[in-house]
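A single protein chain has been omitted from the complex, and every remaining protein chain is retained in its original position.
And now, chain A:
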């Protein structure tokens, strides 16, 4: 059966007031970005709904991609027809015919937004229901627990018939909450932090610290692959790869071993913050979880956070590792994260990093070196990659 459009219901956007238009427009844009290959689609946004008119495009691929887009509470495949009883009956029958298998049950749930419509909901249910019953075989009515619920919504401009409901991803449309810079190491946590920020409508740019030859091309590829997984939820993402070798080597030389970790994190944060300013983002995002490792104690956070006033979003701060792993498995980043390559946080790990570093101490250790120059150098030599759903195409001819 041919569905002619998809009806999209908003979640949290519905609670917005005068700026709702902005949220809806953003959602529409985000949807367009993930469906570029469907050239016939037409989008129509209203106050409470968004409609995608299919114009003959196959709905299956579209449905799969819509399920990842934040800001959608649920959506349904639908048919639109004139608000005329015989047309409604015909379309409802057509919708059901394409769906049911022998021994299925159904019911009709009519809603009448247009109170001028001559029939009330009970009459509508009866009329449409009997029309379906007469014209199908092996299908019976069950009003309590039907296999197919034919919902008919009679509005003044048209009537909408839907039989299927897909759950959306919830949250807010990516980009409606501004932009943040995610520090992505390659571990399990940071991609999850990125995902949760996207869910709250934050547009992401990603920063990765790369220390060749201590960390390898494979570690870099891992970060590109993780970024690509996240693009399923937010469209294209800019990935900035910061050359970090010189700074890490300097820290190893200058800072006492048990403070190298604290210092490294401070330098990362400084660089991230400068890049944030350049990219006009409003926040930094990390995958820190309280107490998980030495750098994630409250004392450590005080010492590390001291380098910036920018809001730092830490979506995982109160989560258990098991909760984080469960999300990473769900969003498809787990198997990439566990590839066993050294990253910027695992090389040079001191045997016993300070869990309660002192701010004064770390500032003093750092004061003997001009890190500013190294930092500016690193920022100037950033490699920026735009990552999208498509894989790098060099292999495509082989498949």
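Definition applied: contacts are C-beta pairs under 8 Å (C-beta built on N, C-alpha and C of every residue); 3 or more make two chains touch, one makes a residue touch a chain; residues count from 1.
The definition used in the following text is that contacts and distances are computed from a predicted model.
J.: Mind telling me which option in "Ni/Fe hydrogenase subunit alpha", "2-oxoglutarate oxidoreductase subunit KorB", "Polyamine ABC transporter permease protein" or "Cysteine desulfurase" is what UniProt lists for the chain we can't see?
T.: "Cysteine desulfurase"
J.: In the whole complex, not just what's shown, which of A:29, A:149 or A:221 touches the removed chain?
T.: Touches the omitted chain: A:221.
J.: Of the listed residues A:335, A:372 or A:390, which contacts the missing chain in the full complex?
T.: Per the contact definition at the top, the residue touching the missing chain is A:335.
J.: Determine and list the chain A residues touching the chain excluded from the picture.
T.: That gives, for chain A, the contact residues 216-218, 221, 335, 391, 395, 397-399.
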